[in-house]
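The next block holds one structure in the form of structure tokens; read it before the comments.
Note that one protein chain of the assembly has been removed; the remaining protein chains are unaltered in position.
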Amino acid sequence: MDKKIAVQVDDLTVAYNYKPVLWDIDLEIPEGVLMAIVGPNGAGKSTLIKAILGILKPIAGSVSIYGKPYDQQRKLVAYVPQKGSVDWDFPTTALDVVMMGTYGSLGWIKRPGQKEKKAALEALEKVGMLPFKGRQISQLSGGQQQRIFLARALVQDASIYFMDEPFQGVDATTEIAIINILKELRKAGKTVIVVHHDLQTVPEYFDWVTFLNVKKIATGPVKDIFNDDNLTKTYGINYKVSIQE
Amino acid sequence: MNNAQIEIQLIASLVAVACAIPGTFLVLRKMAMISDAISHSILPGLVIGFFITQDLNSPFLILLAALTGVITVVLVERIQKTGLVKEDTAIGLVFPALFSIGVILIAKNANDVHLDVDAVLLGELAFAPFDRLMIAGADVGPKSLWIIGTILSMTIGLLIAFFKELKISTFDAGLAASLGFSPALIHYGLMTVASVTTVGAFDAVGAILVVALMIAPAASAYLLTTNLKKMLGLAISFGVFSAISGYWLAHWLDASIAGSITTMLGLLFLIIYLFAPSKGLIAVMYREKQQRTEVSLLTFLLHLKNHSETRERHVNHLQEHINWQKVRAKTVLDLALKNNMIIIDNNIVSLTQKGDEFTSKAINYIITNEDAQIEDMKDDFFLFRG
Partner (left out) sequence: MDIQEYFSLVFSDYTLRTITLGTAVLGAVTGMLGSFAVLRKQSLLGDAISHAALPGIAIAFLITGAKDSNTLLIGALVSGLIGTFWIRGIVTKTHLKSDTALGLILSLFFGFGMLLLTFIQKQPNANQAGLDKYLFGQAATLVESDVWLMAIITGLCLIVLLFFWKEFKLFLFDADYAKTLGFNTKFIDILITSFIVLAIVLGLQTVGVVLMSAMLLAPAAAARQWTNSLSKMVLLAAIFGAFSGVFGTAISASQNNLSTGPVIVIVASVFVIFSFIFSPSRGLLFRQIRFISNRRDLEQQKTLAFMYHIAETHENISHPHTIKILNNFQGYTRKTLQKLVDKDYVTLDGTMWSLTEKGFETAANLYNQQAIKDE
């Protein structure tokens, strides 16, 4: 029996300033996979996630989450943006940032209460950051900041998690901690989609992979399609492992 | 035209040229707001200098005020380095404070200082011809003309001498440093020139309008060309044009000359902003519209290439599946038909030979970003230009 499709992308074309970065992408992500999106710099990996989440408006094509448009399904989706996308000198604490994960289910105007705080503390515990809950976020290390972001997504208690380079600039301990949490999420039947740039770790961390370079090259189980042929197609003949997007 | 009128226009034009040169580099180096900061914060230097020299046109006073300008830049940079506030906040904190000190100094010594706050903001170009420079009893022209003339010739001298260094450090600071040109030296050199020019122009056009003369001509020129020499030339001509036409506007309206010059600069910028051939608003909007159509066309062609199933290639699929709202499917279909890229048979769309080749080439270009292969396509498609 086929698995349920968690995310379906049809004919998606996205452009920045009308310069296309993603071309006619068709993608089906089955429920319960831990998937890496890989590709060279400028391949549109982050763009794909942002377009799926409605942060960027596509020129053509459509996205559905469990068969319905994103707008109707946002509560099923959590997002971990790139760490560098925010100002870490912002006057707020770790706990406060994690609490932001509850804002979506609260909706407009309603304030977070005890229930939300409890959920945030639990998420902090899960990522091993409970002792740092009162810390100003700029006083956390890069790895700790990334864990805070992960905790914020965990609080959303979603079915599908999108993460943009969660291993970028983190220490080895954090990387292991994060991947363990991701594997736990998969075990719980969640779908996790990660923009990833370290090809070495793909077979070890993930069970599903999508090769992307402006258009989709291949998608499927790691054991079937993670091979030289697809790597060469994605990265070209002068194949190099890219540092970051 | 009488003599005074000619002299005023001459002074205004020289000020415009003297401002346009450093202004061009400030705009290119994304430091336009520094000129705003300098123009405000030289005020206390000017007032203190006046206490010492008692002469608004003394070279010593000009240097002292210019030094305040450079100090401002250093102060802003020091505050930025502490990391206590963001970069632009540092600028926004420093210059109002220094300007306020200047205004208060003037107000507290109103009887001794023949500076008036209105003149600080507006300058007194209309009175410039009355303050003459006498050498050995002979009248050699208005003092401001000599001052700004001296500053301008120094600026031009420096520009010619260091043009190469300025150019490299502006476009590639890293390269400049590796070639042995200290970016810091060029940076502070430019700041010094900007400060001296501001002080020299201050007397004529006032604090805030110096900013206009520095930024507006350069910004207008930048919308027309990216060639540095052409940009400098255009900025200078825009400055001079606004100076002279602004003078006559002021004459006609009987209003402030500096205000009129700025208004002319504003009108000039507005016209260029709207109508510049490739970077103006109208051109940009037209291009975006074209690109939208072309991207849709390519998406459509690519879709045809990727899918051999007839269901995916049915005409109705365009509306149903690809979900185009921005561009009507018909426009795209017509465009493709007109270019002989597709044939429609029984409502099933197929690529022609030409369409197939075109799509392969286009997608190849998009992935590799190599220009050479698509030279012949550039004429037909906006998408592949620039």
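Each chain gets a letter, A and B, in the order it is written, and its residues are counted from 1.
Convention: contacts are C-beta pairs under 8 Å (C-beta built on N, C-alpha and C of every residue); 3 or more make two chains touch, one makes a residue touch a chain.
Being a predicted model, the structure only gives us computed values, none of them experimental.
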Seminar exercise, completed: Missing-chain contact, candidates B:65, B:128, B:216 or B:363, resolves to B:216
Exercise. Who touches the missing chain here, B:89, B:153, B:227 or B:310?
Worked result: B:89
Problem set entry | Footprint left on subunit B by the chain that the document does not show | 27, 30-33, 35-36, 40, 79, 82, 84-86, 88-89, 91-93, 96-97, 99-101, 103-104, 107-108, 110, 117-118, 121-122, 208-209, 211-212, 214-216, 218-219, 222-223, 250, 253-256, 258-263, 265-266, 269, 273, 279-281, 284-285
Exercise. At which residues does subunit A meet the chain that is not included here?
Worked result: 50, 53-55, 71, 74, 77, 79, 81, 85-87, 90-93, 96-97, 100, 103-104, 106-112, 136
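To be clear about the criterion, only the chains that are shown with their structure count from here on.
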Exercise. Just how far, in Å, is the C-alpha centre of subunit B from the one of subunit A?
Worked result: 39
Exercise. Of all residues in subunit A, which touch subunit B in the complex?
Worked result: 10-11, 13, 15, 18-20, 23-24, 26, 59-62, 89, 213-215, 236
Problem set entry | Complex contacts: residues of subunit B adjacent to subunit A | 83, 287-288, 291-292, 295-296, 298-299, 302-303, 306, 321-324, 326, 363, 366-368, 383
